[in-house]
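Every protein chain of the complex appears in place save one, which is left out.
Showing subunit A:
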Amino acid sequence: MEYLNTLCNGSLSSRVLVVGAGGIGCELVKNLVLTGVCNIDLIDLDTIDVSNLNRQFLFQRKHVGKSKAEVAKQSALKFNPRANITARHASVFDSEYNVDFFSQFSLVMNALDNRTARNHVNRMCLAANIPLIESGTEGYLGQITVIIKGKSECYECLPKATQKTFPGCTIRNTPSEPIHCIVWAKHLFAQLFGEYDADQEVAPDAHDPELQVTDPECNTTSANGIEPSAPPARVSTRDWVGSIGYDGTQLFNKLFSEDIKYLLSMDRLWQKRRSPVPLSWEDLRDLPSNSDTPQSTQGLEEQRVWSIKECGDVFVTCVSKLKQLMEKDGDLVWDKDDPAALDFVTATANIRSHIFAIQQKSRFDVKSMAGNIIPAIASTNAIVAGLIVMEALKVLQGETDRCRATFLLRKPSCKKLFSSLSLPVPNPNCYVCSSQPEATIKVNANSFLLKTLEEKVLKERFSMIAPDVEIDDGKGTILISSEEGETEENMAWPLAHFNIGNNDRLKCDDFMQNFQLVLIILHTEEGDMDPASFEVVGDVPKPEPEPSNNSTMEIVTVNQIGKQKRRRADSEGGEGEVCELDSKRAKVSVVSDGSEDECIAY
């Protein structure tokens, strides 16, 4: 046993933290233990799923359903029973994991699959001044970098491409691609079975900018008797469905026939576009049983495109199933691994596609697109985990000057498949790691609500968990308090109510992340500015459209951090976002984002 004694001494005995026990995490824990690092804390809120087994080799079939962190620990201990591994089946956002907690470690290594968690850990490590090794993989590609406060770029120094979003009117009125229909279907799911969200309206949008607010030529009313100039109120959608007992065929007719006829009445939309063709439940009977999409006769059943008739049947069946589920468990959150939820979105999206003469997709493809699935294999994760340990050894031995960022390339560049760079220096204007972070947001202060500021700006856009906001007016007037209930009555008011206008400054901070940010208001009264929208001024303009890999392109529903615990995290295959290095210019452009933690459209 003497070999065990030579390990785990000196710098290798330092405590390290691994955040995430998935694809990269399993490989990383193995490597750390093999290398002789023996004081490892491992945290992951997820449980093991069958689709993890193709690469997360510390787990076997018998472990499905159990905690990833716990099982990873047990498997690793089999190899070296003397290793000191602390497994935490918990969320890294928990207040328990504060700056003091992070300060216990000599090194933190991320093995995550979503941006919000990465942002959060980035801030915690900056606050605690602990080196962080950040990494991600997708398919055959991967990368790692080292984040050292004051010496290198932090994770948030460069703006990352936000997930692709689509304007509301495209989703609601004028879809032209399968993804638009899929997003609509997910919104419908939420409207019918989930928690209400104003950004997920599915009814035709009479405020479509193309109609110039109200269309004077339009004089029909929608099926439930509401004037076209007023979008159907929220209460009517969900309540109407409830009042008809979630009857599938009636719902079918409303969504795919009546609402489409209403859209057709908005002539202007169809002058240069192909008009949608309404489809009623009765019309379905006349459709062929085979799909109108040509497809190969081989291949998995999952990859077969359903006929519209099938879609209609599946739609009705799922509405009934999901209604029962909702009655039992309360508001549902869409989960790609729930068969009824995925079937519902597949059927719904395809029916809508059919109506708009858009290509239909198989359940397999819908799952990728709707579920943000990132392809993942063992070997890429093994490579990246190996690279992580190479950098980890430098950090543990106090040689951070030698740390590098490494990228796997799609094709050899200068005959190399790996590109290695010295760490980029921090961005002096970074709103996270610079000494006085500031950002400017363009809003209509007369209508922009405090609630929106808290949810969409501070939590979503700037990844704060529990923000506190005070006005920088010399008096320290508190606008938003992270304490439950303290500033509740402020939320429904617009900024102007508090005399906040152009050039005013708001001091925002997240205590746990030790993150302070000054928000400067740029008031605008531009006609088409949606009251709930905002723009971060000076953001890098949207990057070029990414290669058409549908499985990586996504944006959908708003998700609060609190929901992460309730819903088993969608971390399958999402070892995360990958930056593709343009080695000629040494410029990094993001190829995709595995984030299932979505942000607001627009």
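Convention: a contact is a pair of C-beta atoms (placed from the backbone, for glycine too) under 8 Å apart; a residue touches a chain by one contact, two chains touch by 3 or more; residues count from 1.
As a convention for this text, contacts and distances are computed from a predicted model.
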Could you check which of "P-type ATPase C-terminal domain-containing protein", "Ribosomal RNA-processing protein 42", "Elongator complex protein 4" or "NEDD8-activating enzyme E1 regulatory subunit" matches the UniProt name for the chain that's left out?
-> "NEDD8-activating enzyme E1 regulatory subunit"
Among the options A:237, A:368, A:419 or A:513, the absent chain makes contact with A:368
Hey, which of A:61, A:272, A:328 or A:415 is the one touching the hidden chain?
-> A:61
Which positions on subunit A touch the chain that was left off?
-> 1-4, 6-7, 30, 34, 50-51, 53-55, 57, 60-62, 78-79, 139-140, 298-300, 302-303, 368, 373-379, 382, 390, 551, 572-573
